[in-house]
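Can you read through this structure? Questions will come right after.
Of the protein chains in this complex, all but one are displayed in their positions.
Let's look at chain A:
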Amino acid sequence: MKHTETFHPALRAIHWLMAAAIMTMLFIGVAMVATVSSLHSLLVAIHKPLGLMILLLVVVRLWLRFTTAKPALPETLSNGQKALAHLSHWALYAMMLAQPLIGWAMLSAAGYPISLGGSLVLPPITPISNDLYAWLRPLHTWVALALFITVMLHLAAALFHALILRDGVFRSMTGRRKRSEAP
């Protein structure tokens, strides 16, 4: 594989787009189930198409991740730290992929129309089932909270690389060149 210090520009663009989308989604999720204000229906209406967008983006992202050259983790990291970095990334990918599917399955099990706005309706992916819904609905909440916690750890780790270690890991996703290389 070709040597590179930054991720592919398309992958970087998707990373930041998904970062914004997922944070928006998590905030909408906790707010819409609690509020009884007029925001409720607006948030529900955004939640479903945005979830589908995240699902499509994560599929494209995984495809790019496997087909483009990726920067190696710096040698200054211990094997344990590297393993932790890989593990957290695969956990993030798994949750980003699973969470929209759980949401879709959960709405299917409840017999809700999975409307994306207008007359666009996604087909159900499970039969209508009380038992299935009773299992998927809390799962959707738990994965959301796990995803939020993992994203926060990811954010803290990224800042640690950017501000303390300054080892090029943060730059591999922002795409900024090293200061020494600047003209």
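Methods note: contacts are C-beta pairs under 8 Å (C-beta built on N, C-alpha and C of every residue); 3 or more make two chains touch, one makes a residue touch a chain; residues count from 1.
As a convention for this text, contacts and distances are computed from a predicted model.
Undergrad: Write down which listed name, "4Fe-4S ferredoxin", "Ion-translocating oxidoreductase complex subunit B", "DNA-binding response regulator" or "Catalase-related peroxidase", is the UniProt protein name of the chain that is not shown.
TA: "Catalase-related peroxidase"
Undergrad: Just name the one of A:A10, A:V44, A:A83 or A:A146 that touches the chain not displayed here.
TA: Of the candidates A:A10, A:V44, A:A83 or A:A146, A:V44 is in touch with the missing chain.
Undergrad: On chain A, where is the contact patch with the chain that was removed from view?
TA: Missing-chain contacts on chain A: residues 23, 26-27, 30-41, 44, 110-113, 115, 118-119, 121, 123, 128-131, 133-135, 137-138, 148, 152-153, 155-156, 159-160, 163-164, 166-168, 178, 180.
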